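Here is the structure we will look at, set down as structure tokens.
Shown here: the complex without one of its protein chains, the others still in place.
Order of writing sets the labels: A and B. Residues in every chain begin at 1.
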Amino acid sequence: MSDNLLSLNGVHTHIGAYHILHGVDLQVARGQLTMLLGRNGAGKTTTLRTIMGLWHASKGRIMFDGQDITAWDTPNIAGLNVAYVPENMGIFSDLTVKENMLLAARKASRTNDMDDARLKWIFTLFPPVEKFWNHPAGKLSGGQKQMLAVARAIVEPRTLLIVDEPSKGLAPAIINNMIDAFAQLKATGTTILLVEQNINFAKRLGDNVAVMDNGQVVHAGAMQELAEDEALQKSLLGLAI
Amino acid sequence: MNLDFDWKPLALVPVLALGVLPFIGSPSTWLTLTVAGLAMGMIIFIIASGLTLVFGLMDVLNFGHGVFIALGAFVATTVLGLMGDWTGSPDLWRNLVAIFPAMLVAMAVSGALGLAFERFIVRPVYGQHLKQILITMGGMIIGEELIKVIWGPAQIALPLPEGLRGAVLMGDAAIEKYRLLAVVVGMIVFAVLAWVLSRTKIGLLIRAGVQDREMVESLGYRIKRLFVGVFVVGSALAGLGGVMWGLYQQNVTPQMGAQVNVLIFIVIIIGGLGSTGGALIGALLVGLMANYTGFLVPKVALFSNIALMVLILLWRPQGVYPVANR
Partner (left out) sequence: MIKRLLSDDFPRSRMLAVLLVLLLIALAFAPFIFPGVKALNVAAKVLIFIVLVASFDLLLGYTGIVSFAHTMFFGIGAYGIAIATTRMGPTWQALGVGLVSSLAISFVLALLVGLFSLRVRAIFFAMITLAVASAFLTLASQLSDITGGEDGLSFKVPEVLSSSFQLSSTPFLGVSLDGRLLCYYLLFFAALTLLLAMLRIVNSPFGRVLQAIRENEFRAEAIGYRVVVYRTLSSILSALFACLAGAMLALWLRYNGPDTSLSFEIMMDVLLIVVIGGMGTMYGSAIGAALFLVSQSYLQDLLRLGSEAAAPLPWLAALLSPDRWLLWLGVLFVLSVYYFPTGVVGRLRAAALDKPRP
């Protein structure tokens, strides 16, 4: 088993009076793509937000690359070269596509500093980003915004990419684009933690899988294993993948 | 380049101005009133711009913004009082040399108070709206009383410097010189704000932060520091506005903060919390309205602004330029 870039141990999260995560144990292996599956309301988004420090764990530990980041603030966690693509995409609609990308490129203070080569690569993955470069991001369609959200997250090389349902509401052709993008990202060595309902993602990209239910991880292991065991799939997810 | 721009709110300003013309009758009176309204509106905008950004960026309701206005005005009385020979001179440039430091000192003092206010009054209650309302009001009362301790509880006159008194004649209309200055200063402030917001990275952060604070933090920016900066700038601008308001009324009272506060709230509600452009439109509308009704039907002046606010809210419940994502 390769070493774990990110690991959660016994993480509990409370939001106000609500106890959402009841002791989550999760390992995300370095350089691999781990999928987080589960029904709606299982606690997947909460887990991601807790990792990012948007909500703080009330109990348990989160280790990133050997450091204990449980109590860290969000900007500091992002500073460890972690990128987050939330479920609602987090696009700044009043800013242009270019400004959205610029903001995400932390090392840049002017356009010139964004790595041109990398931008070209991003344009090939997500053509609308180039097409609407100077347009307000709010004018993009849902699918285009989704692409911008991911493009923004990878404008610079990242150590860990945390993505929450990138294919929601996308047309199948675009989903393929998205899957290609993630495949290429994985090839560059980026570790990815992905929450996704779409089966094709799982089949083509998933190395490891963790299934959540009721605020806990109820199954974790290699994707291969889950893909071959239909009974297990049905019991965990209620359907066959 | 924004391809389609929401022009309707901007059109409200000329619509109001022109719509009132038949009621006023004489074009020269109308011109005087309109310039007065624009001047007042610009001053209000200077004060309101800081408050709307503070709310938009950090979701903080500062009901005590008025204290910075009053402080700025009182500081100006002290500074200008010290520069009697410059203000007494009929030379325009000498007057400006006197007013300019008064403005700078007022801004510096208000900004400094803003720093303290953010640290001790606002920061402990981030995220709790009710407490923010209560505490910032308490802060304003404390501030008002401290002003009374330092400067005394009575009204103090703040006469215009010699060279800025009087009016310029345009045909039949008398346009007060000071009001022209106010419009110019207001436009400069707006231009600087607009430039910072659209051309600098800080401006980018502010615009993004107003829309989605969490996402900006997720991108690695310590937005809390930015917020302190915006709060201080907002307070400094309020101080500047206070100086200008004091000169406009030619006197200052400790209660002026609380009085102008109400107008400011009306303005940022009309404009949309978090929108600088909205604040400008709201301020101009309020300024014009106050002057037109002051001339036509003086008794209902404040009510007219409230009526304006209600009408706009019925049209757009979030203000004319609502900031998305909230």
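Observations on the model:
Here is the rule we go by: a residue touches a chain if its C-beta (ideal position, glycine included) is under 8 Å from a C-beta of that chain, and two chains touch if they have at least 3 such contacts.
All values derive from a computational prediction rather than experimental measurement.
Looking at the complete complex, one finds that the omitted chain is in touch with B.
One of B:Leu57, B:Met244, B:Ala258 or B:Leu284 touches the chain omitted from the figure, and that residue is B:Ala258.
Residue in contact with the omitted chain (choice from B:Leu16, B:Met137, B:Val228 or B:Leu296): B:Met137.
Listed residues B:Val189, B:Leu240, B:Ala283 or B:Met309: the one in touch with the omitted chain is B:Met309.
Interface residues of subunit B facing the missing partner chain: 61, 63, 121, 124-125, 129-131, 133-135, 137-139, 141-142, 145-146, 148-149, 153, 258-259, 261-262, 265-266, 269, 273, 299, 302-303, 305-306, 309-310, 313-314, 317-318.
One rule holds for everything that comes next: only the chains that are shown with their structure count from here on.
Taking each chain's centre as the average of its CA atoms, subunit A and subunit B sit 43 Å apart. Within the complex formed with subunit A, the residues of subunit B that make contact are 1-3, 201, 204-205, 207-208, 211-212, 214-223, 323-325.
The touching residues of subunit A, counted against subunit B in their complex, run 52, 54, 73-75, 78-79, 84, 86, 90, 92-95, 99, 102-104, 106, 109, 134-136, 138-139.
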